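The complex appears here minus one protein chain, its other protein chains still in place.
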Amino acid sequence: MNFCSDNATGASPEILDAVVRANEGHAMPYGADPLTRRAEDRIRELFDCDAAVFFVATGTSANALALSVMTPPYGAILCHPHAHLISAECGAVEFYTHGARLLHMDDVDGKCTPTGFDTAWSQYGPSVHDVKISAVSLTQITEAGTLYDIETVQSISDRAHENDLSVHMDGARFANAVAALNCHPADVTWKAGIDVLSFGGSKNGCLGAEAVVIFNKALAEQFAYRRKRGGHLFSKMRFVSAQIDAYITNDLWLNNARHANAMASRLAVGLHENCGVELLCQPPANMVYAAIPESAKDGLEADGFQIYRDVDGIGQFMRLVTAFNSEPAVIDSFVESVARHQ
Amino acid sequence: MNFCSDNATGASPEILDAVVRANEGHAMPYGADPLTRRAEDRIRELFDCDAAVFFVATGTSANALALSVMTPPYGAILCHPHAHLISAECGAVEFYTHGARLLHMDDVDGKCTPTGFDTAWSQYGPSVHDVKISAVSLTQITEAGTLYDIETVQSISDRAHENDLSVHMDGARFANAVAALNCHPADVTWKAGIDVLSFGGSKNGCLGAEAVVIFNKALAEQFAYRRKRGGHLFSKMRFVSAQIDAYITNDLWLNNARHANAMASRLAVGLHENCGVELLCQPPANMVYAAIPESAKDGLEADGFQIYRDVDGIGQFMRLVTAFNSEPAVIDSFVESVARHQ
Amino acid sequence: MNFCSDNATGASPEILDAVVRANEGHAMPYGADPLTRRAEDRIRELFDCDAAVFFVATGTSANALALSVMTPPYGAILCHPHAHLISAECGAVEFYTHGARLLHMDDVDGKCTPTGFDTAWSQYGPSVHDVKISAVSLTQITEAGTLYDIETVQSISDRAHENDLSVHMDGARFANAVAALNCHPADVTWKAGIDVLSFGGSKNGCLGAEAVVIFNKALAEQFAYRRKRGGHLFSKMRFVSAQIDAYITNDLWLNNARHANAMASRLAVGLHENCGVELLCQPPANMVYAAIPESAKDGLEADGFQIYRDVDGIGQFMRLVTAFNSEPAVIDSFVESVARHQ
Partner (left out) sequence: MNFCSDNATGASPEILDAVVRANEGHAMPYGADPLTRRAEDRIRELFDCDAAVFFVATGTSANALALSVMTPPYGAILCHPHAHLISAECGAVEFYTHGARLLHMDDVDGKCTPTGFDTAWSQYGPSVHDVKISAVSLTQITEAGTLYDIETVQSISDRAHENDLSVHMDGARFANAVAALNCHPADVTWKAGIDVLSFGGSKNGCLGAEAVVIFNKALAEQFAYRRKRGGHLFSKMRFVSAQIDAYITNDLWLNNARHANAMASRLAVGLHENCGVELLCQPPANMVYAAIPESAKDGLEADGFQIYRDVDGIGQFMRLVTAFNSEPAVIDSFVESVARHQ
């Protein structure tokens, strides 16, 4: 009964089984094994693109390594003021890029906007006295639980490319976004101008597995060295690759995300209609921001629900996150608990 | 039938079971879960020391993060010319330390010596023109498969401490060393002057799990930040902690290592006595360096054995590594294959 | 007739003479010469404090090296949103600190405030997920030409020290500040809680010379190594030291600054009273922000005055900077030009 984050859940049974199966026999280390090759190939098929594909085990390493091949040390990256990159990765981007700077774009509803890009860009006068803006990073779904539509991604990417910037997507919850958009994964990535995607698995059923999908293959060699140098090339890589392989088998990634999204919707509707709780917005994916009264928070905790009372909220709105395995009954009892205690 | 490395094996069943069990229920992320706390406590008990304990998933990250809290960016680290740190981690130490330098000590039998330390130190005149020697790193067992006795570790550590250097032990195969020394793990670490240990699990039955044991707790806060910043703090940490917990339950780590060591001994005896193959030395642990003729290498490969023909050897001696699950029959058939083909 | 910046002027004759005199005879390199020792001692006398003193040749290196000994790579530095550190040094702070982050404090009149500190601090919850706030940097005089009084410096420093942060002062125009405050240089530095001062010379009569004054001597060894490693330890150091020595002889630094300040005042009065030009504020030191009409800017350029039309302004206020050798007649003719063309 944990609503803090989708990383408080465990792993999908299908993925755990794949890890157990991967244990059979020997395999050459450091990714030189057939399972890794297969999982890489299947990611390329999934995205319908001859991308370079790399597996790592944490979202922070995926993001920081991705950006390390997209900006020089004297560069800067435009992103949302509350981007996970800025607020929750202890400066990993600065570490992996050797000191590039994270700069803010203005937003609406937690989403960067083409106008926000234009404003940031207009304030920038390229010269050696300032850091050189080199990349843009968008989080999909956003840290506010909102969703970029394809047109907005395209519009920001176009502006970036016109100015020789490259575009990164932090897709820690990419599956929830694709489920919500009901589009092909290519549509909101490379076809919309994304150069590098952090394709998250850890929050949606993996134990710890992320794929970095580099649509511009020229950046691949650099990435391979930087991953090893960062200590993120696993000797027994097959145990990471097995997760990704199972994750995209039979649309598990999408089905998991659809369930989580549906549970968030159920939670939002319940809180709003049954309890009159104000929402930041109707959740498109699996994150709900709800203005739950303090008394009800006390009650929820008394009833055994785990919530983040003091972190990750937006103003008076507390963040609630559903997961691939959230149970409808638990959602309903959460709503009931709020109703009872407010 | 893979003799390339102990990282070509899978995981111990006990450890895989622990991972599966860890999947039950929710757990707070990033190591704030009971299983992580328990595993940390048990490492402290194992070493009989109130150390700071951190889990990561790769040996490279363990080593590089450990050294990053032991040397300033303008520092230098004395180690063996063939230390894994130098030869096989793509500059991870330079990356995590922000540019410290790895300097060589002279060796005998693949082991750094007190005399080698003295020579290196005597050539060093501290001034701002040179990098500042700040730490020593010893690999136990060594990259040549040899074993430091307690006295040598103590003797090098004493010299280091007299000069205000701290001492790191790369214990990727620490279990094999303790099994070979038949000592308490404290005896060859903090009691012998080791300040920080990389306690390896991945090569001895874990999927991907290492413990960094910091006997000098003053370095712990730095380590915690640097681990997160490096992308090595797992959100679902319990899946790493569960491995360590199982690893040290019922002496699994030692029993695994004892088996691997025994298999290496069986291999060495077989090669030497049955085939007359020259050995670099009688293996104290789980690595054999054997001068196998080229014809026999061809034959081994034809018979389905995987070997590193071109990497990780020492001169004419090919490296052969046994693991926790090497089967005596496979060892014997390897020897037989050599006998047949040489 | 250059009003762009005080770095568009040359050097004081007294300082140039000192450089010429320093050329006599041999001297041991890298600062091991008597002139360097003397200049360091005299800085200590000037500040009435047994500080560690280091000379460098650029303001950017002074600031970045100073902060590199005050924050870890995973740290953050609170400063003004328009701090020179952020806006005009190409990420030198990120480079020298290995990736620490510059965070904003709210301001009034271009000055950080104790309240701004409190707000920034209250939004910060120390954990490994965020960068660790480690230092504060104040620019004196500020980038807006305004002046911190001693009480404000003390008040911000007190807050910083209560939270174990250290405090840096970017004193690129420190002389202008001391001249304006008419205080002892100790009063607004170490006696008011400053831990490290970048004491600027290059903008006030030196060719290229800055002193980093470290009131907390424990940081000195680190600084010495980092200066050398950054390529800022001059072999013929005496030519830098000679500048500093002359700079503080017979109060040259203060007299130069007093003149520059007086010329700025003359310029401000002239623009406001003769031309009705709106000022951002009455200038306490040597920087004037004046809302000069576009037509008058055209006229100034036609009359041969060099101005920064597009950089370094604040809103509609153009920045005008006077220097140690600005001539009253040139000031007056500038005012006259504005009057004629507006």
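Here are a few things to note about the model shown:
Read from first to last, the chains carry the letters A, B and C; within each, the first residue is number 1.
Following the convention adopted for this analysis, a contact is a pair of C-beta atoms (placed from the backbone, for glycine too) under 8 Å apart; a residue touches a chain by one contact, two chains touch by 3 or more.
No experiment lies behind these values; they were computed from the predicted model shown.
Residue B:Ala88 is the one among B:Met1, B:Ala88 or B:Cys183 that touches the chain missing from this view.
Checked against the full complex, the one of C:Ala64, C:Val153, C:Ile214 or C:Val277 touching the unshown chain is C:Ala64. The residue touching the chain not shown here, chosen from A:Ala18, A:Ala57 or A:Leu233, is A:Leu233.
The omitted chain makes contact with chain B at the following residues, 73-74, 76, 87-91, 94-95, 97-102, 125, 128-131, 310-311.
Chain A meets the missing chain through residues 30, 72-74, 98, 128-129, 132, 222, 224-229, 233. If you put the missing chain back, the residues of chain C touching it would be 1-2, 4-5, 7-11, 16, 19-20, 22-29, 56-62, 64-65, 89-92, 95-96, 202-203, 207-208, 225, 228-236, 239-240, 306.
Just so we're on the same page, only the chains that are shown with their structure count from here on.
Separation between the centroids of chain A and chain B, computed from CA atoms only, is 34 Å.
If you average the Cα atoms of chain A and of chain C, the two centres end up 42 Å apart. Residues of chain A in contact with two or more other chains: 89-91, 95.
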